[in-house]
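My structure is below; once you've seen it, I'll send some questions.
Every protein chain but one is kept in place in this view of the complex.
Letters are used for the chains, namely A and B, taken in the order the chains are written, and counting of residues starts over at 1 for each.
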Amino acid sequence: MGISIKNIEVYFPERVLDNEELFKIFNDISPNDIFKRTGIKKRYISSREETASDMGVEASEALFLKTELKRNEIDFLIFCSECFDYIAPTTSCILQDRLKLQNSIGAIDLPYGCSGFVYGLGIANSLIISGMAKKILFITSDTPSKLIPESNFELRCLFSDIATACIIEKNKFDSQYVFGTDGSGYQNLIAVNSGFRHANKRNHDEKLPFGEMKMNSTEVFRFAIKKVPKLVKELLIRHQLEIEKIDLFVFHQASYYLLEIIRRKIKVPLEKFFVNLEFNGNSVSSSIPLALYEAEMKGVLKKGMKVMLVGYGIGFSWAGTIIEY
Amino acid sequence: MAYQQINNIRIDGIVSCVPSGIARTVDYNIISKEEQSLFIKTTGIKERRVASSDVTCSDLCYKAAFDLLEEFKCKDEIDVLIFVSQSPDYFLPATSIILQEKLKIPKTCMAFDVNLGCSGYVYGLSIVGSILQSGQFKKALLLVGDKSTISTSYTDKSAYPLFGDAGSATLLSYNENTSPWYFNLQSDGSGKDAIIIKDGHSRNPYNKDSDELIEIDKGIIRAKKHLALNGMDIFNFALREAAPNIKNLLEYSKTSIEEIDYFVFHQANKLINESLRKKLKINLDKVPYSIDLFGNTSSASIPLTICHQLQIELKSNNCKLLLSGFGVGYSWGSLICEVQSVYTKLIEND
Partner (left out) sequence: MTLEEFTRALELEFEEIQPGTISPETNYREIEGWSSMHALIVIAFIDNHYDIILSASDLKQTNTIKDLYLIVQQKEN
């Protein structure tokens, strides 16, 4: 037994940051060169007042609007983000109220980055198999733009604020999950002075009230090309599947080059390896559900297909599974 | 409904860790001697433990986990590591990942944080239970705790003297010779303002007004960056929701009050917990307290109470426990579980 992902809906903030604007701001490499380096033409930026949970509400409301699903059918809520409304209480509790879900639901926040969607799926899978939940509303939403200094060209080129919402339900296909964690890499992608570790240094920059995101892109890159191919191999072994049996590979959309190197290493043809960074950027935990959503719209992804999902990044952390869509 | 039955789970050990620094209610000079004794009488809190400025919740959990893993010599077997807290080291990355490295747990482990307060231990156990139940993963380490004292304002008598710091580690394993566990989990976000840190995250980013001390009421002076607690609302919520949640769980699991050996409640405040005890008609000797010495330690209060009060009982006997956590969110949940020869220990961080 496993789970299926249904009714994915997406929310994009209004403001778009394109390569032309980045060129205007930084007067550095040309818009075309930005695209060549990153594979990205535009990203979405949440407004100052708009939080990740607001975006999550928009995506969820779209979901309820487009489906027959009743709010009282939801019996568990998972909210995956790294930008919560408050230090306390839990944002998922506030979302229970804002989305008018029942009081009898369980609700948790999952503070996670790029591997967050697969982690959330893994937890949802356990909750559903154990009988704890039947219909889980799973929201991913993040606002990385709020942690990036205006002057950081590299990070502004990459990251994007996007929310997704979907329903997780029981399915016959038996999905296995492979997880990996290596905290020795925690300083390679971090919001410095953000939490309780250096509480006295926290909050002192009004422009970056949540701390400043710092990334050692070389280390993140090295980690990803080392770990992801191993993870793919292990997933295939665990599922006793040949790589040819996988209909579509949907990986976290980190950057074009990284994805391309990974694709070549695992020897998957282009048409089976979905990439949709171009008009979205790296949307952290939303990248995989967003890719699934767009792949389905384009007709690349169809019900019943075997899809390999892989998330990797901040932590370091990596996670993968194979689902039947 | 978020009821759940989980099979094949065993608690092997629980270690709790508190800082050595003690803050006594009688030394809290914002309130008069009379107010101090009334406070001790109603909340039960005589003293609390306060972590020094360079110690975080993850340090307390680390110490507890280190001790536990030494005892069981099983750090290489940990498949799942969960850190439940509202005081993480960083907003990103997740603290559980940092702890994986510090504890030298294998890189093949699943590690994630859950952001919950008073209900965190019960929620954490339900997530661990769900993950282990399938048998794919064999051993899990559940770390829960908070450093709440850093978030309260000294001049806020409604919050400052209530909270203590603590961390805990619980080792769980897949085991087919155990009886089922039963959970009942609930949420109500309409109570979000009852316990809240208003400024400092995405909804109200930190700004120059966040530090400004404001007199809310007599004896209640705090800034927006501080933890604000509406005692009356929390009190009402706990009286209204905790007892039915427990009663429904007893009914769902076909368990009578008499069958439960110990009811370990979140240590919120003695008046709340005593009301709950009387409502459910439970004998006093079945309801252990640790609030007198540690205050409200958020998600760590249940494991801390177990380590402080039930060490001998859990080591030697087969005990049926009902654990119940309720508070910030609002979020609340209860669990009925049978435990047997559990290693427990309470340690101090120096």
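One rule holds in what follows: a contact is a pair of C-beta atoms (placed from the backbone, for glycine too) under 8 Å apart; a residue touches a chain by one contact, two chains touch by 3 or more.
Note that the structure is a prediction, hence the values are computed from the model and not measured.
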Displayed chains contacted by the hidden chain, counting the whole assembly: B
Residue, one of B:Thr25, B:Ser158 or B:Asn349, that touches the chain absent here: B:Ser158
Among B:Ser179, B:Asn236 or B:Ser341, residue touching the chain not depicted: B:Asn236
Missing-chain contacts mapped onto subunit B: 34-35, 38-39, 41-43, 158, 231-233, 235-236, 239-240, 271-272, 274-275, 278-279
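In the analysis below, only the chains that are shown with their structure count from here on.
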Inter-chain centre distance, subunit A versus subunit B - centres from mean C-alpha coordinates, in Å: 29
Subunit A residues within the subunit B interface of the complex: 51-53, 75-77, 82-98, 103-113, 119, 122-123, 126-127, 129-133, 143, 146-147, 176-177, 179-184, 186, 189-192, 194-197, 199-200, 202-203, 206, 209-211, 213, 314-317, 319
Subunit A-touching residues of subunit B, taken from the complex the two chains share: 1-2, 4-6, 53, 56-58, 81, 86-102, 105, 107-117, 123, 126-127, 129-131, 133-134, 136, 147, 150-151, 183, 185-192, 195-198, 200-203, 205-208, 210, 225, 227, 328-331, 333
